[in-house]
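Handing you a structure now.
A single protein chain has been omitted; all remaining protein chains appear in their positions.
By written order: A, B and C. Residues from 1 in each chain.
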Amino acid sequence: MPELYLGVATFLLLNIMVGLIRILRGPTPPDRMLTAQLFGTTGVAILLLLASALSLPALTDVALVLALLGAVATVAFVLRAWHKPDLDGEEE
Amino acid sequence: MLSLFFDAVLALALPLLAWRVLTTRDLYRAVILFIAFGLLVALSWARLDAPDIALAEAAIGAGLTGALFLNTVGGLVGRKRSPSRESDESREVAERREAIQSSPGEPVDEVMRPWWVRLALTVPILALGLALGWAVVSFPEPAIDLAQQASDNLEASGVDHGVTAVLLNFRSYDTLLEIGVLLLAVVAVWSLDLGRVRGGQAALSKGLPVLHGLVRLLTPIMIIVGGYLLWAGAKQPGGAFQAGAVLGALGVLLVLSGLVRPPLSDGSGLRIGLAVGFAVFLGIGTAVMLATGELLNYPPASTYGLIIIIELFLTVSIALTLAALFVTAPPRKEQGSKEHSEEKGEES
Amino acid sequence: MGLIGSNWLVVPIVLPLATATLAMLVGRRSAPYLGLLTASGILLSVAAIGLTVLEEGTIRYQLGGWEAPLGINLYADGLAVFMLLMTAIVGAAVSAYAVGYFTSRQDESGRVAGDSGDRSGSFWVLWMFLWASLNGLFLSADAFNLYVTLEIMGLSAAGLVTLERRQSALSSGMRYLFVTLLGSLAYLMGVALLYGALGALDLATLGELMYPGAATWSALALITLGMALKTGLFPLHFWMPAAYSNAISPASALLAGLVGKASFYLLLRLWFDVFDGGLGPGPGQVLGLLGAAAIVWGAVMAVRQRRLKRLLAYSSVSQIGYLFVLFSLATTASWGFDAWSGGVYHAFSHACAKAAMFMSAGAIVRSVGHDDLDRMQGVGQQMPLAVAGFALGGVTLMGLPPTGGFTAKWLLVSASLESGQWWIAVVLLAGGVLAALYVLRFLNPALIQVKVGPVARPATQNLEVTAFVLAFGSFFLALLSAPLLALLRIGTPFASVLLVGTP
Partner (left out) sequence: MASVLGWASAALVLVGAFFFLAGTVGLLRFPDVYNRLHALTKADNVGLGFVVLGLILQAGSLLSAFKILLIWLLVLASGATAAHLVATAALRGGIKPWKHR
């Protein structure tokens, strides 16, 4: 069973690598942000699999923290980072 | 075998990603790549059998730092909008920026790097990399095994988890000074007077109720998880830093979603909260001198209790520090409506 | 030694840390008093440590009660106490200066600042953290702990630079922050290599285990590079002129006087205590050459400046060269101790003199509203004390007797002649002549008598007096050579030379 979990974890890691293409290409900032969101979820899955495969229960806590904080960056992106070009493009 | 393959993918991905983060000119893209990088670093720590650091990296590297950078990029965009007509050169830069941009509102790094600068930087960095690789490969078997010494003395350290023992007992002086660095960081940021630099405005007007719902759901869970990590630190991975990071993220969420007003209501309250961890640590460290004659030398009978008290206050201060760094502005004495109207005035 | 005796050692670290925390909580009114109280407390404790070391030899202190490789030790030998003393004297003077500097509600160029009170509060917090980190650095006997003190030092120093709220100060402060972070990171990498290769962080243990190999050579290179960058050794001085000249004057005095010396001290400590004199003669020669180049280049650039504070900053580039010359001279030969103590003595006298000169410059800039060298006519009439302080500091930089600069240069020149490297002596003396030139760049116009009517100028007496007192002290530093050199002998890495050669 550990081999299978490790294999799936490796497969998920490769998924992340392929997904990087979307971050590089964009084209819009929201595209990139949601890809990062997917990476967070994939990271949670990888950590859970590793915790089981390597018998390191502490990694479950890492997955828990990752799951808890996964949304913080997205929220910051939506509320603080991305501008509405139609509204503040012509200020002053 | 499989684990080797997993590590190989990680080892290939990390430098590749790092290189892309550094060479990308679009700042949004760089930040989001950096978030992905933080995630992979957390996975690497997990593979290196260092769950304590993986915890901290998952919270700070993949979560909070990304949010901080995004906030900064938003602030940069806000800045760039206003006058860029000082000289012909800056207009030229602005035009080039327009040309590079793939979408409106995307900030772009404007520094031009001629080829000879790149070459001049590449050569020594390559040399450094080679030297480091050579050095690491040629490591002898160290004459001293500090890890062994640490676990031999674990009994006397008052806690059952090696990392916590090192951080709060064997090398507690380092940790004390590092907590000072955190406090100092806030003061240094305040000294920049960035009060009026804020991230961009909300890109949504609807949808906030959903966000508020999430924050209300997460608030108790994050408090529980923070408490759990703090409590667990005495015998398994966790501790004040990880707990503080989770609670700090909660603070950032509360500030972002508008459920708590940015300069956390009362200036002196915030100051006390920021300083209390350092003050308690320093106070206990000094007070035990009366009993044992040395700075930070806890009396054996009360070691565990003192460490827990220190960690409790550290958690509060670390969490507040992270949230305060996100708000950036120092708290003002005359609060409330004025601050709010200032902000409004800027946005319109 | 009694209970109190060894615990004096932690006072110069714990006291400013406690004050920094308090200064953050109390209002801006009481922060200056806290600062002055702390300054006197530090002076007292450093005096006590110095007397103990003179009487009983080096002190080792186990923090947390853990022995060396596992725990962190503090260690006070003659060199450490010497640097503590330097920091205490300059620090106390700058503290007194800052009280006067922040009471008036004006910034450097004479504009009335809206919230100088907030700046004052931040200044005391940052400065107390800086002071604690300096003392902690001088006393630390642990390679990683040294990194932590470097971190506090860099962050608080960058914060001090950006206290001046002009765009130029902000950008040079940020650049300073990046430079100092880069230097610390290089140092940290070196420490990581040492830990990987030798398995310990305690400096004495590292020194015992040291061997020439790939890891230790790389570590030496990284640590030297990082510290040379932080000290501003030519050609890594590019950040210095802007950072020193754009900061508020108390911060300039602290940066030029103390912060640069701390990274130099760290290099000195590791070079001779851990790396065994640089793992061979080659690396020391490189540093010595760069130092000699710095002396000439910095001085020539200083002569060409048109602004007072930039002139002082380039003068620092030149003076830092003197410190690095010692690396090519200090060997186990009979002149080793002379070269080593000459460099260290130069650090002391330059710290006092340059801090005093920046303090004088700050008073002058505040009074006349600019620091343009061509418009300084008649400043000598209006602010005799500030100009006198500047002149006394200048004489120290030239290295004339009876200043501390004279003692330092005497030791370095005699070491270079004894070792047969006469060209170093030539550069050292040429540096003195060039120093005279750039000091006169300011004194010449300042001492011209002009007719001016009574002009309302801001009160700067406090600033002038403190600057003058510090400069006066540095002027007569040569008279204290005997006790100070005796102090430096305690625990010096050149003890073997001392037994053979004549004292």
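In this text, a residue touches a chain if its C-beta (ideal position, glycine included) is under 8 Å from a C-beta of that chain, and two chains touch if they have at least 3 such contacts.
As the structure is a computational prediction, the values presented were derived from the model and not from experiment.
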{"item": "Partner chains on view for the chain not depicted", "value": "A, B"}
{"item": "Residues in chain A touching the chain absent from view", "value": "1, 4-5, 8, 11-12, 15, 18-19, 21-22, 28, 30-31, 33-35, 37-38, 41-42, 44-45, 48-49, 52, 57, 60, 63-64, 67-68, 70-71, 74-75, 77-78, 82-86"}
{"item": "Positions on chain B where the hidden chain makes contact", "value": "104-105, 203-207, 210-211, 213-214, 217-218, 221"}
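Please note the rule applied: only the chains that are shown with their structure count from here on.
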{"item": "Inter-chain centre distance, chain A versus chain C - centres from mean C-alpha coordinates, in Å", "value": "47"}
{"item": "Gap in Å, rounded to a whole number, between the CA centres of chain B and chain A", "value": "18"}
{"item": "Interfacial residue positions of chain A with respect to chain B in the complex", "value": "3, 6-7, 9-10, 13-14, 16-17, 20, 23-24, 26-29, 32-33, 35-36, 39-40, 43, 46-47, 50, 56, 58-59, 61-62, 64-66, 68-73, 75-85, 88-89, 91-92"}
{"item": "Residues of chain B that touch chain A when the two form their complex", "value": "2-3, 5-6, 9-10, 13, 17, 20, 26, 28-29, 32-33, 35-36, 39-40, 42-43, 46-47, 49, 51-52, 54-55, 58-59, 62-64, 66-68, 70-71, 73-74, 77-78, 81-82, 102-106, 198-204, 211, 214, 218, 221-222, 225, 229, 232, 236-238, 242, 245-246, 249, 252-253, 256-257, 347"}
{"item": "Chain B residues within the chain C interface of the complex", "value": "128, 131-132, 134-140, 142-146, 149-150, 153, 169-174, 177-178, 180-181, 183-185, 187-188, 190-193, 268, 271-272, 274-275, 278-279, 282, 285-286, 289, 292-298, 330"}
